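Every protein chain except one is present and positioned as in the full complex.
Moving on, here comes chain A:
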Amino acid sequence: MPSTPHVQTGDGAARPHLARHVRLRFDPARQRHVLLTPEAVSVLNGTGAAILGLCDGTRTVSEIAAELHGRYARVDDDEVRLFLDRLAARRCLEVDQGEARRG
């Protein structure tokens, strides 16, 4: 049953981080980054890996988008937000609102 993803990354001030059961790893066998969850493996493209690498619980969604603009010629902010929202809906990402986490 498909469910509509909640818009959880909000207004850009949210600070996403990987859920504690989710692992972002580089797979040398495939030469790609992968996102590991209990039942699924997602093979990421370069942009996906870059976005998730920035989801450290201290950067806001807006800061993540800004950093991507510095690295890539073409970055669609809406696509970044949609990517994060989809992962939040799958509970791969958790979102802190407000103050940045320490550590």
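Convention: a contact is a pair of C-beta atoms (placed from the backbone, for glycine too) under 8 Å apart; a residue touches a chain by one contact, two chains touch by 3 or more; residues count from 1.
Assume contacts and distances are computed from a predicted model.
Which of the following is the UniProt-recorded protein name of the chain this complex doesn't show: "ABC transporter permease subunit", "PqqA peptide cyclase", "Cytochrome bd-I ubiquinol oxidase subunit 1 apoprotein" or "Protocatechuate 4,5-dioxygenase subunit beta"?
Listed in its UniProt record, the absent chain's protein name reads "PqqA peptide cyclase".
Contacts of chain A with the missing chain: which residues?
Where chain A meets the chain not shown: residues 1, 3, 6, 8, 19-21, 23, 25, 27, 29-30, 34, 36-39, 41, 91.
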